[in-house]
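Every protein chain but one is kept in place in this view of the complex.
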Amino acid sequence: MALNQSNKIKQLVAEQKQGFSLAQTFYKDIDIYATEISNIFLKHWLFAGHVSQIPIAGDYFTFEFDTESVIVLRTTAGEIKAHINVCRHRGSKICLEQSGTQKSLTCPYHAWNYNLDGELISARNMPNDFELSDNGLHKVNVELLGGLIFVCLSENPPSVASLRQDLNSTFELFGMHSMKLAEKKSYRIPANWKLAVENYQECYHCAPSHQEFAQVHAMAKPPKMFQKAKENFSQANQGNPKFTEFNRYFDLAEEGQEGYQYDRNPLLRNALSGSLGGKTVAPLLGTLQGYDGGASELMIGPLSYFLIYDDHMIGYRFLPISADECICDVFWFVNESAVQGKDYQLEQLTWLWDVTTQADKTIIRNNQKGVDSRFYQSGRLSEMERFQQSFLNWYLQALVK
Amino acid sequence: MALNQSNKIKQLVAEQKQGFSLAQTFYKDIDIYATEISNIFLKHWLFAGHVSQIPIAGDYFTFEFDTESVIVLRTTAGEIKAHINVCRHRGSKICLEQSGTQKSLTCPYHAWNYNLDGELISARNMPNDFELSDNGLHKVNVELLGGLIFVCLSENPPSVASLRQDLNSTFELFGMHSMKLAEKKSYRIPANWKLAVENYQECYHCAPSHQEFAQVHAMAKPPKMFQKAKENFSQANQGNPKFTEFNRYFDLAEEGQEGYQYDRNPLLRNALSGSLGGKTVAPLLGTLQGYDGGASELMIGPLSYFLIYDDHMIGYRFLPISADECICDVFWFVNESAVQGKDYQLEQLTWLWDVTTQADKTIIRNNQKGVDSRFYQSGRLSEMERFQQSFLNWYLQALVK
Partner (left out) sequence: MALNQSNKIKQLVAEQKQGFSLAQTFYKDIDIYATEISNIFLKHWLFAGHVSQIPIAGDYFTFEFDTESVIVLRTTAGEIKAHINVCRHRGSKICLEQSGTQKSLTCPYHAWNYNLDGELISARNMPNDFELSDNGLHKVNVELLGGLIFVCLSENPPSVASLRQDLNSTFELFGMHSMKLAEKKSYRIPANWKLAVENYQECYHCAPSHQEFAQVHAMAKPPKMFQKAKENFSQANQGNPKFTEFNRYFDLAEEGQEGYQYDRNPLLRNALSGSLGGKTVAPLLGTLQGYDGGASELMIGPLSYFLIYDDHMIGYRFLPISADECICDVFWFVNESAVQGKDYQLEQLTWLWDVTTQADKTIIRNNQKGVDSRFYQSGRLSEMERFQQSFLNWYLQALVK
């Protein structure tokens, strides 16, 4: 980026006031957006999917944002690998479907053929000095974290060593390796991606906007009431590994380490799960022996969020399409042994977070409309928006790194 | 705006030749467009609606252009006020519907609550040093002119003192305070807003393009024929206050005063109103005692136009959506005591100006297509485009003010 663009961003970051919503420019400027892609989306670990989606060698799915497309697949040796979905010849997209099974990767344009490890195996009629070995697909880094597949498009990704050490027992507890993806829905939102992420990070709007959620989750209550309920809940479950918190999120992440968070919060009254009336909707996860009336928040890297009830897990992912449009993908996971139609009904399983995300889509769109006005100005954040403030602190630093 | 952008605009204005259509740049350049918004649409009085649309405390409608949205409402005290439709917290749009009735203004996102005067009344969970009184909605200036509601988004609007003095008797004559809005239609046009405004300001195209209009209005005739008819009409009605002209439009406006115009023109043959065959379509307006076969042109500020027949009034408003798209809103007003279905039929009332505006939409779109060509060049204006020339003179000065 040109020096004056870099200086412009530094100045904007320096001028942004703590405790206030972002200045309009951060939601509109194309240089800001380009910097977000390079400094955030291309540098951090992003949630791509789950191992259960590609059980057999040759199974693949694509992971896409902005102008980028990644092929995530299982190799002949059974490993999970990821490659940039761009042919090294003249650049055609190789895998055109969102998922499928292939013995090898053949570009549909000129039939250049790559093996599942991304190596170029054959290319017809090339000059004599052409080397197959120089023309493999661009490699994308992969980490498996509790069966969740994370990718990083940078050659030097942040370390996940701390994250693994702290969260491995959590992954075990909920049997995250042995979940299966029951449903995935995509919500296209005509707004800057940060408005969607910020919306996810505060429950200040839960009471006015999400009555379905608020009827089940203590988190939607005023801060003092929620803190009290949370303390009681933790004390009653002292020593239970489900209740061990890890707070390395956003600006609390160690230098060089990817951030993460784990936390357990009480549900309301007799609720057992995140559903209509708090009723259970699927068999217990992992080795859990019963319901404790709580739900865990899990954050892996700065952009991937999970909500773990005792009987199912929700994955939340926000990806930019352009500066003024984003996509919110919601994933519903259940115990891999659960049988649809018998052990769980898709409609019951997905109801709460579908209705909640539909409402958020409307909220976020109308937030963008107001932010677009010349009269919009940064507004004061409430005490229920501290987690969002932590995201903003991290975000501003990431822009100028 | 950066100095070099400001200089670029000054140079373009200096280069524009009198008596010729605008150079292409004025219809395409995004810096020109930004300057138009700030120097014209944010500085002048704009027609928002009529008091009859919000008769009861809490009634509101929104007024929107480009990225801006204004709430126009009647307060508890019965006053008409206007506020920027952007929450002072994180910027959400507050009123999402085009009109409605509210006891107070509650942001749908986090439930910040404003009274109808725009003062912030409650906001949950805010830090101790947060002051409600610092966080009211941005105020928009309002003027009531003959029951017509005008808004100005500038803190220092032009004066309407001269306008009031000259036009008050006209407002009275046609009973403009006691009209009601019978119908409103919006026409979205894929063209720069100026092409739509210029189209409204000349009747050179009326004969070839609007046979329905031309059959009823003398104005569509060649200039000499029209002037003759107008002189005869004026002389026959000497002393009648309906025939007192005021020409303070565009470049004829006094410094610091908003411009305006009032003029009365003859209809053709036995036509009594602007309708199919010139037939009457509604009860007489105000205190009028009969039809005189004329129609008045009323212009309030540089961007709001009214056409007053003896039995109904048309309002015309052009608003930019972006540099290459605009909206034309047409309003049909009748005497407030008239009953739809009994005293007037909506289809008869709206026919002429609906068919005319539909035709204009096509004309203007095709004008834009030609103006987009690299081969477009400013063309000579005819003698029937002098009012348009006056608009262009004013427009060019407004750009560099």
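Letters A and B mark the chains in the order given here, with residues in each chain numbered from 1 onward.
The criterion applied here is as follows: contacts are C-beta pairs under 8 Å (C-beta built on N, C-alpha and C of every residue); 3 or more make two chains touch, one makes a residue touch a chain.
None of the values given here were measured: they were computed from a predicted structure.
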{"item": "From A:His138, A:Arg164, A:Lys185 or A:Lys242, residue that would touch the chain that is not displayed", "value": "A:His138"}
{"item": "Hidden partner chain, touching residue among B:Glu97, B:Glu255 or B:Glu383", "value": "B:Glu383"}
{"item": "Absent-chain contact - pick from A:Gly78, A:Pro127, A:Gly239 or A:Gly341", "value": "A:Pro127"}
{"item": "In subunit B, positions touching the absent partner", "value": "19, 21, 198, 204-205, 207-209, 222-223, 363, 366-367, 369-377, 379-384"}
{"item": "In subunit A, positions touching the absent partner", "value": "37, 42, 67-69, 84-94, 96, 108-111, 123-127, 130, 135, 138, 153"}
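Following the convention adopted for this analysis, only the chains that are shown with their structure count from here on.
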{"item": "Equivalent-chain rotation between subunit B and subunit A, CA atoms, steps of 5 degrees", "value": "120"}
{"item": "Geometric centre distance via CA averages, subunit B-subunit A, whole Å", "value": "48"}
